[in-house]
Each structure stands twice: as C-alpha cells, then as structure tokens.
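Next up is a structure, given as structure tokens.
Heads up, one of the protein chains got dropped from this complex, but the rest are sitting where they should.
Now for chain A:
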Amino acid sequence: MTKQLQARRLNGIDHNPWVEFVKLASEADVVNLGQGFPDFAPPDFAVEAFQHAVSGDFMLNQYTKAFGYPPLTKILASFFGKLLGQDMDPLKNVLVTVGAYGALFTAFQALVDEGDEVIIIEPFFDCYEPMTLMAGGRPVFVSLKLSPNQDRELDSSSNWQLDPTELASKFTSRTKALILNTPNNPLGKVFSRAELELVASLCQQHDVVCITDEVYQWLVYDGCQHVSIATLPGMWERTLTIGSAGKTFSATGWKVGWVLGPESLLKHLRTVHQNSIFHCPTQAQAAVAQSFEREQLHFGQPSSYFVQLPQAIQRCRDHMIQSLKSVGLRPVIPQGSYFLITDISEFKSKMPNLPGAADEPYDRRFVKWMIKNKGLMAIPVSIFYSVPHQKLFDHYIRFCFMKDESTLQAMDKKLQKWKDDLRP
C-alpha cells in the first residue's frame, strides 16, 4: 500500500494508556486499585436474574429488538421517566448500547461532524477525546480547578470548580456538544444544581447538545444529591443521558448501557446503532431488566441496592482515605463515583527523578515505581488530561475503592510496609 493503510479517522487515537497499565497489573504481585471495576460480586438478585436469563426460554439465545430488549426498554422508560420527570416512550426515548462506552460512541458518531467543537471538562474519562477526534470533531478543554481549603484539612472534590467566565469563553458558534460527567471520573466530583444551571444556561444560549455521562449516579456519599441535567428547564430536548448496568449493578462484564433522550436526537443514534452493531446481546439485557424491576419495587427503601451500595462503598472510601493519609499521601475526598485522587506532590519533591521515558509525566513514573516497589497499583491522573495540560496535572494518582474488604486489608499491609520504609 503506497498510501496509509489505516483510515485517517484513526490518526492520533491508536494509543491507549490502559493497555500498558492493565498489563503491568497482571504481571506483578500487586494490590490492584487501578482499573475501575468491583472485585466483589454483583447483588444476589442480579446474579439470579442473569442465571434466569441463561437457563430459561431458549429463544433468549437469539436476536432481540435492535434498539433494546423490550422488557428492558420498558423498565428503563418507566424507571427513568420518573427520575427525569418525563413521559418516556420505550421505543422513542431509550436506546440500549454495549455499555455506556458504546452509548458515548454512538452519540458522538450521530451528532459530531468534521470541524464541530466538543467541550470536554478536565479531568475527563479518557475516551471522550479520541471519540471526539474519531468523529472529526475538535475537543475544546476546560479544566476544573482546585480552590484548596485554607486549613490543613483534606480537600473535597467539591473544591474543584469551573470558572464560569472561562467556561463561557469556550463556547463558539462551532460548539456542537458539551460532555458532562457527574459523578466525575477520576475526581469523584458531583456537580451541584447551581453548577449544572451554569452549564445548562450556556448550552441553551449557544444551542449545544449536552451529553451527560451519569454512570456513577447511585454512588454518591455524605448525603450528596445526584442531579441529572436533563431535569433542568430547557434541557430535556437537548440532553442525552447515559447510564450503565455495569456500574449500577456491579456487573461491568455484562456490558449493557443506555442512552435516554428526546426522539429528535435518539433517532440519529439509532441510525448509528443499526449501522455499527445492530443488536446488543439478549440475555444480559434480560438480566438488567429483571434487576431494574426488582429495584423499582424497593426504590427509596433501605432494602434498595441503590441505597445499600453507596452506604457500603462510603465505608470503603473512608477506610482508604485514612490508610492513604498514613503514608503522607493526600487524598481528595470524593463526593461520588468509585474513585479518589491523591496528591503526590510531596513525593514529587522528595524523589523527582523516577525512571521513565524522556518526557513521561511524573505521575506515570510514580505509578510504575509504586507497582514495582510498593506492590500497589493506581492510575496516573495525567491520563485524564489533554496532552498540553498533562504536565500541569502530573502530581495526582487515582485509586479505586470499589473493592472488597480483603483487598483494602491487603492494601493496608502494603501501606504499612511503605510506612515502615519511610522511617529513618
């Protein structure tokens, strides 16, 4: 081939940082607090639902409706219809996708054209940028910035904020979409109603679509409230709300996600869907439908998984925060999600020259050092920043606390040894 073999849409998006770090984690004897998935089982009712789906009606082994297994789209429309305050039609306002990842891809492909601008708030779940690029779009970044606590208390993710003037300046006549992630990965920030109103008013003013990634919507702590921007006035008609069964039911391996939104937008996502994967696996959808049916019955009650899970995970969060503090790491207390980030500036000043490639950001070298020498794995937060900003945000690492007690105890052992090593 004289000209380039691969399509130009792949330019600049072939590298994936996860591949390297996932490989590293599998190699050494490490406590894996890196990649975001639970290491405990989904709730019994979800496991039973999947078992039921795979051993019941054998026709569930065949194709279902392209845009979603009917009992699933029905329950999603009813469940989220209530939450979003909309009368949702399962055929018009719901699309089932292969994970929330698939939902994001479908949304970008459906709406982003060559030269369209997409506003991405940093730090961002890393796929938003390459997905924008693959659609020919131009990512426009705006960073959450820390307004640190004045006392010596740990910062909260709520201290990370957008500057309204700066955000407003990012909107141009070419802005097609803004991608919002709340609760945010990696920070754990839960956008407040006021912050969402700011985003909403700009989206409306500039006639921009809001793609909102709400996969961690149930994982909010300390009484924090998750607010869906689609519920704000004027927003339903311009918002695509993305959710994930994997994060909702602690079953990331099922790869079932969905997009909720107005027919005028969803019809374009359906076109992409029918020309990319066409159908999603039936049985996993059946399991998710049954799981939501169960949650609908228990909604708001102590027996609801959506009540119990954040309570349990908050304890994991708090355990991890205390443990990390003991070795001089400074975690940022997340309001939601299953991640927290930790400031490693002290380590950066004490050991600035860790092995790594020429201009490899410090946090990546630190993580590799930590994996090799301390048996702990985390993810460098610079992965969640645009290339020009990586050097500015190279002093944070992200830990996942969606882990079993035994994993956290294994973490404590490693941290204790680390602490011992630090003693003179």
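Keep this in mind: a contact is a pair of C-beta atoms (placed from the backbone, for glycine too) under 8 Å apart; a residue touches a chain by one contact, two chains touch by 3 or more; residues count from 1.
We adopt the following convention: contacts and distances are computed from a predicted model.
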The complex's invisible chain, by UniProt name, from "GTP binding elongation factor GUF1", "Electron transfer flavoprotein-ubiquinone oxidoreductase", "Kynurenine--oxoglutarate transaminase 3" or "1-aminocyclopropane-1-carboxylate synthase": "Kynurenine--oxoglutarate transaminase 3"
Residue, one of A:170, A:279 or A:294, that touches the chain absent here: A:279
Omitted-chain contact residue, chosen from A:161, A:192 or A:231: A:231
Candidates A:120, A:211 or A:251 - the one touching the absent chain: A:251
Hidden partner interface residues of chain A, rising order: 1, 4-10, 13-14, 16, 18-19, 22, 35, 37-39, 41-42, 47, 50-51, 54-55, 58-66, 81-87, 98-99, 101-102, 105, 109-114, 127, 130-131, 134-135, 176, 204-205, 207-209, 231-234, 236-238, 246, 250-255, 264-265, 267-268, 270-272, 274-284
